[in-house]
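Below is one structure, written out as structure tokens; the observations come after it.
With one protein chain removed, the remaining protein chains of the complex are shown where they sit.
Just so it is clear, A, B and C label the chains in written order, and each chain counts residues from 1 on its own.
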């Protein structure tokens, strides 16, 4: 295998996250370092189907390590979900004499790569890029650490105004079906309560907790709500419910939204992206395929795609306890 | 008058804004500098009614120049809108032997101060503190410059993700009935369109503009919407309308919300607050009353409260033209 | 004149500053808006001499409004200071059929443009780009506001560690021969003393001021020193002197250095750059030449190059007084 890989493609797929550009840079430069050619694929699998490739060298990726988003653009491709679409993608790769690809994205992107690998026996590697940290096989996905800082800084700002008035804020944060972001920013921003999908607090206990917080002398409160949490139908209904049942607070809602996905990556994410890119390319060179690169115990690690896709990324339950203690 | 003022109170009222703490610090230290006693009033006019005063000295305000929010807290007081409420406030001030007050806030706060002054012939001065920049008599209100930077940084982050996909974002920003924030951040963040209350673009021209932007080769677009704009009933309905009439874009909405009110003040706001605090106290010492301190042509200036309250803070129409040119 | 200008060149010259890219973008797009061709000149006057031009359109400048530095690069050119060098530059411009240029830079750059204009009667306009704010004819140069925020944030960080120990910090900031940056960040960061070239405090009064500050109960002190200040031979000798004469403090020095020149421009600088670019191009179109665009009383203004170059940019003496009061 080692000798058969001469040209490697790299693409970003699914939602973008900070650190994707640093990972692209790393894949490209590792290819150059090992004497491989590297091609960027624009707009994810859709661009692969359309043969939207561009040859990249070490200089093509200069000045992007600190940029959010992805210079290769990203997209969701319905066509790649069909056999015909994948066949077109394979044909385009073959036509360009590309021997392997590295996909930077989330579990949907890895499922696509896994099926593609099964169908065409085409060497593929994955790098987990999503702010949600919802992927099994790595303690950190690219962009997660950056998003934590972005959200904590935003909540710090909200805290300024909350504590100047007598206010309770529900702050909705991203994270899809998992509570990683909510739990960590909740602890990091000193939230009075954290609502995550992994734990059903219940409306009664929420009210009780808010009343206790008020009685303990706090003049303002922040409740961090994971977007995947189901305690209320949504955060605005939660607000209505609490306002109906508590008169102690003026209640406000803030949905932080897409700014959480952007921004210059943190040092951690830039370093992680650099390490993952090297690992992905060098794993391909040693004949490995169908794996996701991950971080485990501070070292690079490989997880087979089927495990990465099926597995569950679990939140740190110790943190829930820490949060309970901190909000005394 | 000069000799009659020995004790000055300072309060923050209405919505908080970055720079209020720097202004409190300045009022306190200017009092100390001139041998006056200074009292902080907690929770705005409501705290004044309740006699919630605290003596402050130069050290009381250390370490707050760079903090968002207001250490004196703020509140809206229904009671102060009544003659009885104001009488109580006057009694509380008299009991504490306070001779004058400086109120940091918006036009509602100044109206209150003006009426109070008329009723009790009590010396009052105002410092404009609001991110909205909607006050006549000053080119900049405290917190406005900071908010511009906060919003521009947030839109930069949204731009990262917008340009990685094929997306149109409607970003709603604060500003009450005026378009100052929207217009400036729109130009500063390179928005493709800016919707402000001062200009009725109309839905047809918005669609036309977005189509032209798309055709000119832009892969993503940001539209900044002032909260006071009335083009759609609200920004979510605007989204629905555009999605119905354009298929070229995936449309997303982001309501930046209360994070715009917080954060460490910019250097400009800290310096402005320091200047305004000095001007407010020294104006009282020269016998002036019933004025708002403002910035005009980079110099400190005074505007009578009745003008400040009745006047209109106008947006810079030149900027609208600059925006049109920039989005070619 | 209006009809004779068809092609406009734009260049950045001298030290770079945040907002230069936003100004380049504005010049290019204003040209496109008015049906003119626009050429970017790389590496300032040196690139002009070498004919290092590139045609730019509206899309060439996308995504740069929020980037520090200058995409056109900058350089200092010895050759342009000679008649021969300027002749070469003129020949290169003529060969490319360029009719006018806009130079973004400081007083050295404007002197060059003025001489060039005199020698070849070639239409030129200037946009003031420098963090130092040392140019006559504008209250703000591009990058100045950004630098103030960068420096204030850095000093806030230094304050964290200074106030955790018993320390006196001398923080040297940029500004060439003027004290604009030092004075404003000194007030904005709550410095205990500000040393600027415009005011000779003297070593004795500095010591006296530091002792008074110590006695007033301050546990730490920040002294902001303008790089152009001459109180000590340099900031390290100043440290030695103070350590010799005061035992109350552990003294530390921090020279902030070139990070002050970089970073994403503030909203203010982006808007100012956009306005200045429009004004520069449209002034050329109305037949004006040999002027610098500036900001006066919040409006765009023109100052003849010879005045801009000879004039003195004065610091706001009111601020010195505000600083004295604040450090009580």
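One rule holds for everything that comes next: a contact is a pair of C-beta atoms (placed from the backbone, for glycine too) under 8 Å apart; a residue touches a chain by one contact, two chains touch by 3 or more.
Everything numeric here is computed off the predicted structure, so don't read it as measured data.
Chemist: Report, in label order, the displayed chains that the undisplayed chain touches.
Modeler: Visible chains that the missing one touches: A, C.
Chemist: Can you tell me which of C:74, C:109, C:138 or C:184 touches the chain that was removed from the display?
Modeler: C:74
Chemist: From the list A:10, A:189, A:206 or A:223, pick the residue that touches the absent chain.
Modeler: If we include the chain that is not displayed, A:189 is the one touching it.
Chemist: Among A:87, A:111, A:139 or A:166, choose the residue that contacts the chain missing from this document, as touch is defined above.
Modeler: Of these options, the touching residue for the absent chain is A:139.
Chemist: List every residue of chain A that touches the chain not included in the displayed model.
Modeler: Residues of chain A in touch with the missing chain: 25-26, 29-30, 32-33, 58-59, 62-63, 65-66, 139, 145, 148-149, 151-153, 156, 159, 163, 184-185, 187-190, 216-218, 264, 266-268, 270-271, 274-275, 278, 297-300, 316, 318-319, 321-322, 325-326, 328.
Chemist: Since one chain isn't shown, list which residues of chain C touch it in the complete complex.
Modeler: Considering the whole complex, chain C reaches the absent chain at 12, 15-16, 18, 20, 67-70, 73-75, 150, 154-166, 169, 219, 252-263.
In the analysis below, only the chains that are shown with their structure count from here on.
Chemist: So, what's the distance in Å between the C-alpha centres of chain C and chain B?
Modeler: 28
Chemist: Show the residues in chain B shared as contacts by 2 or more other chains, in ascending order.
Modeler: Answer for chain B, listing residues that touch two or more other chains: 156, 159, 163.
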